[in-house]
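The other protein chains are all here in position, but one chain of the complex has been omitted.
Read from first to last, the chains carry the letters A and B; within each, the first residue is number 1.
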Amino acid sequence: MDTCIEKIRAIGADLLAKGEVEIIIGFSDGSIPMAARPVAVSSRDDMEKLVFNSTCGLNLANYVSKNSLSGKGAKIAVVAKGCDARNLVTHMVENQISRDQIYIIGVPCTGMVDKRKIASMFEDEITKFAEEGDTLIIESALKKLTVKKTDVLRHNCQVCTHPNPPVFDVMAAEPVAEQTLDQPFADVDNIAAMDPEARWAYFQELTQNCIRCYACRNACPLCYCPTCFVDESSPQWVGKGQNQTDVTTFHFLRAFHCAGRCTDCGACVEACPMGINVREFTRKLNKDALELFGWEAGLDLEKRPPLDVYSPDDPNDFIK
Amino acid sequence: MMGNLLEHMGVDRDRIHFSWISSAEATKFVDVVKEISDKVRALGPNKKFVKDYNK
Partner (left out) sequence: MDENSIKIVSFLCNWCSYGAADLAGVSRMEYPADIRVIRIPCSGRMSPKFILSAFREGADAVWVSG
């Protein structure tokens, strides 16, 4: 992936020079290893800040809808992996941004690494992270490990079927091969196989460490409501404490608001400080969207989302 | 889809009902109420998603 960053920088410099965009949203190195952070570049001198590697796990579409510039109609370029581009498409379908306002620098993605998994291999703090092709070289004060990237991929990247941006203005590299899965939702099926009480216990245990920081919501490109339901106070839909019912209600509603819109980008899990796999909720919704409506979010600019339109063919077995 | 997610999380499917009854269908209304009532009685009181304000 190191090769494509030069291309991204060149494209970015060219766009800024021609005045086609005012700002480029991409990733830059964080202050510690494996913590790539979003960066907005508006001058050619800062172009060196842009990087792209296997730790860019956040979703940049998030910074378009919440960016004060997008409201003013400024043109923005975004360095977009498959999932970022799909979320940009979702923004366009939901009329948050217009297509001609966004310049998509598409990056074919080979997956992002699970930082918690890597951190768990070390007893002390990681001091260096480098990658060469499929190999990751990670160092701490005590030891140095060489691991295969495929062994430490995030789960959503393992099951990703759209690593290439479906919509783009320019591609920074050749598209990568897309996989097809026999059982794309094996994790959901495993939970579904449990009996109801076990499922309930599973989700209670899953969320019991939640500290209600709302990092999952803030990292999610879909969550752009001016006032989130958790912040509403009259009526108050959900309590603000760590009462288990409130926690469960929050996670249920947060996930349900993503129904038929989630691209499974994994930014919510990436952002969670407590390591809760909040995708467990949205995965079920994605499975239903695919099985009931044949829908995967963010692939098509023309099609309306399934919960947005009525069709006589909609499944209605649940209505008496 | 909401019913499905609730069910996935372990809430009984018979605790959430949807129906379509025209304003002229009083008999259907009565039938549906009876059906739902029977199903929920069979399940007993709900314990999930209930907020205990004493905690």
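One rule holds for everything that comes next: contacts are C-beta pairs under 8 Å (C-beta built on N, C-alpha and C of every residue); 3 or more make two chains touch, one makes a residue touch a chain.
Not measured: the values here are computed from a predicted model.
The missing chain lies against subunit B, touching residues 2, 14-30, 32-34, 36-37, 39-41, 43-46, 48-51.
Where subunit A meets the chain that is not shown, the touching residues are 229, 235, 237-238, 245, 249, 252-253, 256.
Note that only the chains that are shown with their structure count from here on.
Centres computed as Cα averages put subunit A at a distance of 34 Å from subunit B.
Remark: subunit B residues 1-12, 17-20, 32, 35, 48-52, 55 touch subunit A in the complex. Those residues of subunit A whose C-beta lies close enough to touch subunit B in the complex are 188, 191-192, 196-203, 239, 243, 245-246, 248-249, 252, 255-256, 259-260, 281, 284-285, 288-289, 292, 307, 318-320.
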